[in-house]
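The complex appears here without one of its protein chains, the remainder shown in place.
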Amino acid sequence: MHLNLTRSQRAFQARVRKFVDENHPPEIRAKVESGLKLGRAETIAWQKKLHAAGLYAPAWPKQWGGPALKPIERYVLDRELALNSTPALVPFGVTMVGPVIYTFGSQAQKDRFLPRILNSDDWWCQGYSEPGSGSDLASLKTRAVREGDHYVVNGQKTWTTLAQYADWIFCLVRTDPAAKQQEGITFLLIDMKTPGVTVRPIVTMDGGAEINDVFLDNVKVPVENRVGEENQGWTYAKFLLVNERFGTAQVGRSQRQMLRLKQIAQSEIVGGRKLEEDENFRLKLAKTEIELLALEYTELRYLAQLDAGKQPGAEANILKIRGTQMQQNLSELLMEAVGYYANPSLPKALEHGWNEEPIGPAYAASLAPAYFNWRKSSIYGGSNEIQRNILSKFVLGL
Amino acid sequence: MHLNLTRSQRAFQARVRKFVDENHPPEIRAKVESGLKLGRAETIAWQKKLHAAGLYAPAWPKQWGGPALKPIERYVLDRELALNSTPALVPFGVTMVGPVIYTFGSQAQKDRFLPRILNSDDWWCQGYSEPGSGSDLASLKTRAVREGDHYVVNGQKTWTTLAQYADWIFCLVRTDPAAKQQEGITFLLIDMKTPGVTVRPIVTMDGGAEINDVFLDNVKVPVENRVGEENQGWTYAKFLLVNERFGTAQVGRSQRQMLRLKQIAQSEIVGGRKLEEDENFRLKLAKTEIELLALEYTELRYLAQLDAGKQPGAEANILKIRGTQMQQNLSELLMEAVGYYANPSLPKALEHGWNEEPIGPAYAASLAPAYFNWRKSSIYGGSNEIQRNILSKFVLGL
Amino acid sequence: MDLSLSEEQQLLKDQVERFAREAYAFETRRRVLRSEAGFEPAHWKQFAELGWLGVAFAEADGGLGGGPVETGIIMEAFGRGLVLEPFLPNVVLGGGALALAGDDAQKKALLPDLIAGKTKLALAYAERQSRYDLADCLTQAAADGGGFVVSGHKAVVYGGNLADHFVVVARTKGNQRAKTGLSLFLVPRTAKGLTVRGYRTVDGLGAADLALDKVRVEKSAVLGPLDGGLALLERVVDHGIAAICSEAVGAMAVLTDMTVQYSKTRKQFGRPIGGFQVLQHRMVDMTIAVEEARSMALYGTLHLDERNAKTRKRALSATKVQIGRSARLVGQEAVQIHGGMGMTDELAVGHYFKRLTMIDVAFGNADWHQRRFADLS
Partner (left out) sequence: MDLSLSEEQQLLKDQVERFAREAYAFETRRRVLRSEAGFEPAHWKQFAELGWLGVAFAEADGGLGGGPVETGIIMEAFGRGLVLEPFLPNVVLGGGALALAGDDAQKKALLPDLIAGKTKLALAYAERQSRYDLADCLTQAAADGGGFVVSGHKAVVYGGNLADHFVVVARTKGNQRAKTGLSLFLVPRTAKGLTVRGYRTVDGLGAADLALDKVRVEKSAVLGPLDGGLALLERVVDHGIAAICSEAVGAMAVLTDMTVQYSKTRKQFGRPIGGFQVLQHRMVDMTIAVEEARSMALYGTLHLDERNAKTRKRALSATKVQIGRSARLVGQEAVQIHGGMGMTDELAVGHYFKRLTMIDVAFGNADWHQRRFADLS
């Protein structure tokens, strides 16, 4: 047993580092480091670069154009990208609906959608949650009625992240209201330009507007855009959720935030000394670093099991819980680190192109909004309460 | 509004202090301070002294021989006694069954039992829990069948504290197995010398044997020893539980433990300095002291409401939860304070009359067993989970 | 011990709570929030008319002769409504400093107008490098003829965006963190060399950073003892702590209640989420946190008049720690139990959460005061 990367893993790491060095412009790096928002174009440009280097869609099998990286390699990739403050990837196409399409979709769907996802030609968003169905996803009410070659869809989706940019939405809809909750659901792909689709931004408490309501009013969806069988959508939805949860630990991102926290602690002063020398802060930092190590090595242990061919079980749920707690803790420590300068509200300072004098240190402006915003992470993707319910039922047998 | 004691409260406090000064022998004080066990005789002697001074049974009305102290006075009394390391009082007679008897008992019972409780002539114990009914008290199975002037009782009680010393036990028994759980229960007073009563000590993980199983095998109990009505025992039991919970915060005792912790922190060394100067310890101590202040002033706020004639509601449950957490935290800090010397197991060092050389500091021997033992406090008297259930239902309406 | 309210205090409480309930319905508040000023001048006028701006001041100063308990009553009710008007910076901080240390001329010049709602004050003490350390001060006031010339930077001055006069802490002696050598100065907003950069804060209130570039003030502008301002500043800030702790208690009580009510109506898996034991117990823990915060807010408030400064400071630190811990638990759980709805700007829960978060930051967070408490023990 040993913890070192193998020779081939080291070579892969070097390849990623070289790619980042050559392709990641300093101005984008600076923006990501400071927690500023990126535009649609910046994100897409980065995704295209990754794809050109064979580093996009890391889990996708070769037959669908992916590099089919092994779990540990994906971990190395994610960590390098995060540690270098590269733009966050939009997961809805590449991580979520892509695998559903290549696993359950028709040949026509694969041919039509997969290349465009890989090439970031289509921006996808997710139509799962509804106003009445949050944690209880299967209670969704959006109705799809078959009329000839089409489904006619009526209902409302909500919390739809980045729907304002999206070309397509994948939706869970109810096709058999008489069946048991989980048995009457169908998985549809809907063109956002279809008449009857309306997007309304939801302003969140941090002042952002990344999430949306999506209203579906007599939206006609060709039957060919149904994935798999009618009324079997729940199976595909669960497949997707497990995929999604594995990424949610975001260890690399948290490691990057930890570095940022240490940098800020070198600038901030408390009791006449640097914050980094403050005994209480040092102990809190040590506590958090150790928790992050435990998260990292738990993920690595699981990835090693996946590499050895074991099927994933409870692991994804555990990583979701602890990973999001870590993100929240770090966002809180970062906000605490700047003392009074957590107060000023400068929404424009988070936008592209703002170049007025900051109030207090430039790094402070994004920290309170980020803390507010990260409260979402224990709610979305199956709240941490739901994760515990799942673990209790399926792992402990309770 | 102000926090100072009134003149009459100050006078009462002075009276208690004088009493303690004159009546509390140094050797008993030393034993209690060190967490050593007291014998039956030492406890009874102290209770008798208190009674002689009119400071025993503080809540009892004057007509039954009590001093009918007001809530804040009772608080002052408890705190002075605890801070002076006086012997713990045995609550089963004076705090538990006594009020049940003077509230619900017959005249004959009042005349017979109350004076003997006040004078500590009878030692009482509590027959509530059974092996199958812990938190779910109402599911108790001990059966009492009426036969002429007697009930014949069969069953088993457990976790019966200090039953080995007891003259009497008050028991909840089932008299109507057909009725709904809480409606077939009767409250009986049973002489421990009755044939068929057997006490078996239960060794706890700290090595102590303060709790017992009590087996009841065809025990004949005169009907005159039934409190109140047949099948109405649950009412009296609940009345008793609310009374009991109010005392469980034990703020005075925790304040005394806090002082002890500070004393130990002056002797113990860490990293070449006194433990009391260690930054991390100081912050943990500050945290605990502030929590203890919050508990103290929450209790005082409630007592002021009682003084003003308000009926108690959620308060007792809150004090039970936070009071026991505080006791457990302090027992943990005390154990931590002695480092390696938490290890040696010297059960005899906790007994009366041991005078060998201690291993490590003399104050260390009791600390790990005390930590182990105090885990009970969040379990007994209605576990803290039950307390939260009660608060959720009756206060939040959930 | 007497923890009961007098009849007048109970009337005041009822009155302010009614205002918070009726005038501060969530939609009204959103409108005020969106307004340019960020507060409602009509409300401020009403506060003056009802005597709320003067209730805690001595009768000799034109007030109603109340004190910390009255301030606590108002702040708790304002916390219930998340009231946006700058009561704390004006009445507790700026006005508080004047009431505690002003000479007759200074008081007369400002307190009647403050109480009448005609002028606004703010207290400028923190600096970029000082964090929560009240003695840490780089702003210099150099004696110059009969007056002083003040230069430096003041950070996150609560209510500074609206203030007509500032109480500015500056160093007249000693090095950056010396405990002696601080003095307080009254500086009008219009003073030459003073630049006020006002802004809104993330909790919807307002503040300002001040740049002082050779601002000249007369000797009569010195508030309280020259070189001995730290003790005064500490006392004023302790009043601020008690006041926002009361505010926090009001906010937490409403937020907990709001969460319990939401849990009774929001259904998931066929039943109200309030039926799930895990959420029940967490709401119980929120309730306990509010109860303990309430006890400690009272404890702090009733220690403000304590003569021994060390005892007072220790008590206020304990209060601030408790409020910080309680507010964190209550705020975070409230958002979590509200789920996605808790994240939106459209529901009150996020607004309470943000204010509670910034209350922890104000005057030193829980960690800071835990250490101050330890140092004073």
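Letters A, B and C mark the chains as written, and numbering starts fresh at 1 in each.
FYI, a contact is a pair of C-beta atoms (placed from the backbone, for glycine too) under 8 Å apart; a residue touches a chain by one contact, two chains touch by 3 or more.
None of the values given here were measured: they were computed from a predicted structure.
Across the entire complex, contacts from the unshown chain go to A, B, C.
From the options C:F276, C:F353 or C:W368, the residue with contact to the unseen chain in the full assembly is C:F276.
Touching the missing chain, out of A:I321, A:M335, A:I359 or A:I379, is residue A:I321.
From the options B:A14, B:A88, B:A108 or B:I269, the residue with contact to the unseen chain in the full assembly is B:I269. Per the touch definition above, the residue from B:F104, B:Y341 or B:Y363 contacting the chain not shown is B:Y341. Summarising the interface, subunit A meets the missing chain with residues 1-6, 9, 72, 282-283, 285-287, 289-291, 293-295, 297-298, 300-301, 304, 308, 314, 318, 321-322, 385, 388-389, 391-392, 395-398.
Of the residues in subunit C, those that touch the hidden partner chain are 276-278, 281. Although one chain is not shown, part of subunit B still touches it, namely residues 129, 132-136, 139, 158-159, 202-205, 207, 211, 268-272, 280, 284, 335-336, 339-346, 359-361, 368-369, 371-372, 375-376, 378-380, 383, 385, 388.
Operating definition for what follows: only the chains that are shown with their structure count from here on.
Relative to subunit A, the most remote chain by averaged C-alpha coordinates is B. When every chain is represented by the mean of its C-alpha atoms, the one lying closest to the mean of all protein C-alpha atoms is C. Note: centroid distance subunit A to subunit B, computed from Cα atoms, is 53 Å.
If you average the CA atoms of subunit B and of subunit C, the two centres end up 43 Å from each other. In subunit A, 280 are the positions where the chain touches two or more neighbouring chains simultaneously.
Among the residues of subunit C, those in touch with two or more other chains are 370-371.
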